[in-house]
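Note that this complex is displayed minus one protein chain, with the remaining chains in position.
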Amino acid sequence: MTIKALVWGENVHEQKSEVVADLYPEGMHAQIAKLLAEDAGISVDTVVLQDPEHGLTDAVLADTDVLLWWGHAAHGDVDDVIVERVAKRVWEGMGLILLHSAHFSKIFKRLMGTPCALKWREAGERERLWVVNPRHPIAEGLGEFFELENEEMYGEPFSVPEPLETVFISWFQGGEVFRSGLTYRRGAGNIFYFRPGHETYPTYYDATVGKVLRNAVKWAHNPQGRYEGVHDAPNVPVDKALEKIEERGGKLHKAGEEGFR
Amino acid sequence: MTIKALVWGENVHEQKSEVVADLYPEGMHAQIAKLLAEDAGISVDTVVLQDPEHGLTDAVLADTDVLLWWGHAAHGDVDDVIVERVAKRVWEGMGLILLHSAHFSKIFKRLMGTPCALKWREAGERERLWVVNPRHPIAEGLGEFFELENEEMYGEPFSVPEPLETVFISWFQGGEVFRSGLTYRRGAGNIFYFRPGHETYPTYYDATVGKVLRNAVKWAHNPQGRYEGVHDAPNVPVDKALEKIEERGGKLHKAGEEGFR
Amino acid sequence: MTIKALVWGENVHEQKSEVVADLYPEGMHAQIAKLLAEDAGISVDTVVLQDPEHGLTDAVLADTDVLLWWGHAAHGDVDDVIVERVAKRVWEGMGLILLHSAHFSKIFKRLMGTPCALKWREAGERERLWVVNPRHPIAEGLGEFFELENEEMYGEPFSVPEPLETVFISWFQGGEVFRSGLTYRRGAGNIFYFRPGHETYPTYYDATVGKVLRNAVKWAHNPQGRYEGVHDAPNVPVDKALEKIEERGGKLHKAGEEGFR
Partner (left out) sequence: MTIKALVWGENVHEQKSEVVADLYPEGMHAQIAKLLAEDAGISVDTVVLQDPEHGLTDAVLADTDVLLWWGHAAHGDVDDVIVERVAKRVWEGMGLILLHSAHFSKIFKRLMGTPCALKWREAGERERLWVVNPRHPIAEGLGEFFELENEEMYGEPFSVPEPLETVFISWFQGGEVFRSGLTYRRGAGNIFYFRPGHETYPTYYDATVGKVLRNAVKWAHNPQGRYEGVHDAPNVPVDKALEKIEERGGKLHKAGEEGFR
């Protein structure tokens, strides 16, 4: 079975910053997609902020197993309607992988329910990512750690909910640490936050980063099909109760009436 | 030290439904407040949806340690600006206790990042709440279980994130189960969801329910003062790095520039 | 890739109790193995308490991906050396599925670090297992709940650590609830506790129980190979430090010396 991955790119700095355009002439999303395509079991497509509906129509999302999100300069330009649409699709079982500055994307903040803030420094310093959960599916094939010689620093405290599991913790040359690989489940959707990926460095040409992304796509994929019931709040009528009961006490709702939302 | 609790009441069915008005002539919020006031270490105030700013001004929230929330019919009438204000105050350390139908309140859905849906039946059936985490602070003084002879049924699946800890699980006469006491931490704020409390039954006259609410207020209280830094994403300049580093590689940001949000 | 499952059976009541012998003439382990063998992707073998080394030699464990454990009357007869051997293999990545009364097995208590106690009643009452985590891999293909018309009751509190995820919660006819499907990870090993399976009822002839067991085997399987490093506490010499440092301060250990255990 092929997993259908979709890379969402903000595609702003690629147009505005010479440094970024030189590194990623086809756009960061294109390079991220190439990393995924190295695995024959993953089919990949890309969309960008500038596409109609940001490329995230109902039809596209329905046909996506795992969405990867890279954004930074234009979080505020993402339409709230689309954010809500993506959140719903995640709850229904679509995997979601948030990359680097996507910690401040609307969709991540929406799904976490917290500020998702952190400290940062753009100095091209060394980052060493330690695998704290060896043999986790997302760490498959990795050694005890891997290094990125030039990265932006992100430092704790990272104001996110306590994760399901912590997979990576980063050491930074300048003295900070960061929980760089965190898993969550929201509804039927698996969510992975992966820290590296600043646009002025060649992070998405790193082989280990590619391996992590492919692992994460496979981990996030929920093959059980769309779970639309996650939104429902059905009334169970008394005469359909699994155990026989008799109605008692005061009532607000008439038979068959919908609940309040 | 006295803990300052604030009970937020929707105060709609008390005005519209004779059943509810008879049970709670002063409003459900008033009766919930009475349960809390049984503990001399808790000072209590109440506000309602109909108050200006729903009673939740910045000044009021700044002076609140733990907020209790009961709403049902009018979730949609709560102003999004107020919801965001409450969420921020929770991240800064205010405790929040969600009661019964507040599972569908905007503030709970905002903080959970999930649909918070469930199944339900209004039949006045028996609910038995089992303590699955004995000696948890919220279960202090309770036996192995307690019963409510007439309650609305809420049934699994309850689409919320995996909690920090599960304190209560309910057995229902009609055949369902429900995770009735769940703890979360979001930012510096402690959050407790407590299931019972349908407005057509005398749940808030039950002594054990009162005990749980008082326990929950004490558990949710974070005495460390307002943590306003939770929202910040500070830049750490290279020359302020804790370990000496030299700037390398391409840059997006000029010195002293703010990050993107 | 075929997953190698091994069913460990205590095989005591099958010999001593007429009721059990009539239900499971070839032994419970044999019937559990038949349920697993319905999936062509799972190869199954069985061993019993009475085998030399309880059938759990180093060679057998090395060749096992997922071990299923059913025991009840003879927990105390399991050799502590074998228990320790199984625990080590779990940390190295072997999956482990604990069935019913195996809550009191030495191996489960060893891996949980808690009493694993619960309340019980042998009355053939109805159990209804609710899926609280829909679309979890272990709940694949299931509806919202499934029923077992006759089962032993297990009641909360169940003194186990807070799980990674709760998959099932049971409703019992006599008024109790129980967390019936719990996941844990210990080292590289995935662990699943599954409640049903009392030996005097035909539980292991139930199609849904079979489905859950096959799902659980696939979920518990860690395909990344044996992680023997989990036991190691290696010294990292100063001259092999990833960042250059100089030795300072007092010392206990001479260069190359092993740490204390």
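Some notes on this structure:
To keep things simple, chains are lettered A, B and C as they appear, and every chain counts its residues starting from 1.
In this section, a residue touches a chain if its C-beta (ideal position, glycine included) is under 8 Å from a C-beta of that chain, and two chains touch if they have at least 3 such contacts.
Here the structure is a predicted model, which is why all the values come from computation and not from measurement.
Of the chains displayed, those contacted by the omitted chain across the entire assembly are A, B, C. Contact with the undisplayed chain is limited, among C:Q50, C:N150, C:T208 or C:Q224, to C:N150. In the complete complex, the residue from C:W8, C:W130, C:Y201 or C:W219 that touches the missing chain is C:Y201.
Residues of subunit B in contact with the chain left out of this view: 93, 128, 134-135, 137, 140-141, 145, 164-165, 173, 185, 188, 222, 224, 227, 229-230, 242-243.
One chain is missing from the display, and on subunit A it is touched by residues 128, 130-134, 144, 155-158, 162, 164-166, 169-172, 175-177, 179. By the touch rule set out above, subunit C reaches the unshown chain at residues 13, 17, 19-20, 23, 72-76, 87, 91, 101, 104, 110-115, 117-125, 150, 153, 155, 159, 161-162, 164, 173-176, 184-187, 199-201, 230-238, 241-243, 245-253, 259-261.
The working rule: only the chains that are shown with their structure count from here on.
Of all residue numbers that take part in the contact between subunit A and subunit B, over half occur on both sides, making this a same-residue interface.
Of all chains shown, A has the CA centroid lying nearest to the centroid of every protein CA atom.
Each chain gets one centre point, the mean of its Cα atoms, and the points for subunit B and subunit C are 36 Å apart. A straight line joining the Cα centres of subunit A and subunit C is 31 Å long. Note on chain placement: the centre of subunit A and the centre of subunit B lie 27 Å apart, centres being C-alpha means. Annotation for subunit B: residues 155, 162, 164, 175-176 touch two or more other chains.
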